[in-house]
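Selected chains only, in their assembly positions.
Read from first to last, the chains carry the letters A and B; within each, the first residue is number 1.
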Amino acid sequence: MLHILFVLSFLFCLSHAAVQDFCVANLKAPEGPAGYSCKKPKIVTVDDFVFSGLGMAGNTSNIIKAAVTPAFAAQFPGVNGLGLSMARLDLAPGGVVPMHTHPGASEVLVVVQGSITAGFISSANTVYLKTLKKGDIMVFPQGLLHFQINARGIPAVVFVSFSSSSPGLQILDFALFGNNLPSALVEKTTFLDDAQVKKLKAVLGGSG
Amino acid sequence: MLHILFVLSFLFCLSHAAVQDFCVANLKAPEGPAGYSCKKPKIVTVDDFVFSGLGMAGNTSNIIKAAVTPAFAAQFPGVNGLGLSMARLDLAPGGVVPMHTHPGASEVLVVVQGSITAGFISSANTVYLKTLKKGDIMVFPQGLLHFQINARGIPAVVFVSFSSSSPGLQILDFALFGNNLPSALVEKTTFLDDAQVKKLKAVLGGSG
């Protein structure tokens, strides 16, 4: 019978499956530059590879009339180390996902409901801008400023994929106005007027 | 004014934008291990970053009642070198995407219509199997055998993302029965019976 080969392959495969097939994140163990530590393969189940958190609309009752629901390694441990992750965007009529970057990944999105206008700006300072209809996909190269806005009077639903299990998200307004970066430094490094900076810091809970 | 810095940054950025921000595939130029050569940035437009080919259902009038529509670098040049790509799966009632692998990428899918049952098998020979409803996402680690089948009596639509701009697709039945690999070798390396191999070679157009 095949048992000798069977046992052989079964044993050595089990022993390093976590390293080579997958590495479901153990969010309590040490992290490294490549991602989270792996759960022991023997306690991994199919539910580690399935995530239902993108199934319902995010709450768009906010001034941007939009919501971003992430399925990164921190929310969806099954993608840890596999070089991809997802998120869901909900944009109510008039909704906007503000100017932002993903420092660690490129992004591709697909519009599954409604219509959006999306754009990004390159290092060469060229603007790439397009209105997308249901079924269209658009790619946003790594680390570049980009945004999405609802382009019609109906709610839009967009699924986004990333080239990293932890792409990160830096929302420009939070970075400039939602923390303790002194207003004087914001003004000096962005050329924005003091009144403008103070006004947005007040809205976004920034100090200094 | 900022012109000195402006000109400076504008010039050097333009000069290497293709290398660093993006590398839209020039399908006619030489390819390398990392992907296709890049189109000159000055002829790149937003339409290189947008693809509408996934907006319509693939033709499921075939015996698997399913269709796979790819948006890999070869179809969607904007993803070249960015470490991701997409595809659309359409599964009519009873439809199946047969057992297959992507040799070069991990995959994550999102169900946007209907319901599917999906599964993959690990190197440790464990089966990870789940029925997914609309909005569920599931990840399939790189290179492992996996499949999707329609789980309800209505058409299912699934968007798939990959961790490479050229993930490849090896469909088990085509690999075994759809080419000129001699039946004797198929049988010797798979333990399938001669009649079974001959039968499927006939269906799939294999010879030998």
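Rule of thumb we're sticking to: a contact is a pair of C-beta atoms (placed from the backbone, for glycine too) under 8 Å apart; a residue touches a chain by one contact, two chains touch by 3 or more.
These numbers come from a predicted model, not from an experiment.
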item: Complete complex - number of sequence copies, 2 represented; value: 6
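As a working rule, only the chains that are shown with their structure count from here on.
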item: Whole-Å gap separating subunit A and subunit B, where each centre is the average of the chain's CA atoms; value: 21
item: In the complex, subunit A residues that touch subunit B; value: 9-10, 13-14, 17, 20-22, 41, 45-47, 49-52, 54-56, 71, 76, 78-79, 82-86, 105-108, 110, 112, 119-120, 122-126, 128-130, 132-142, 144, 159, 161-163
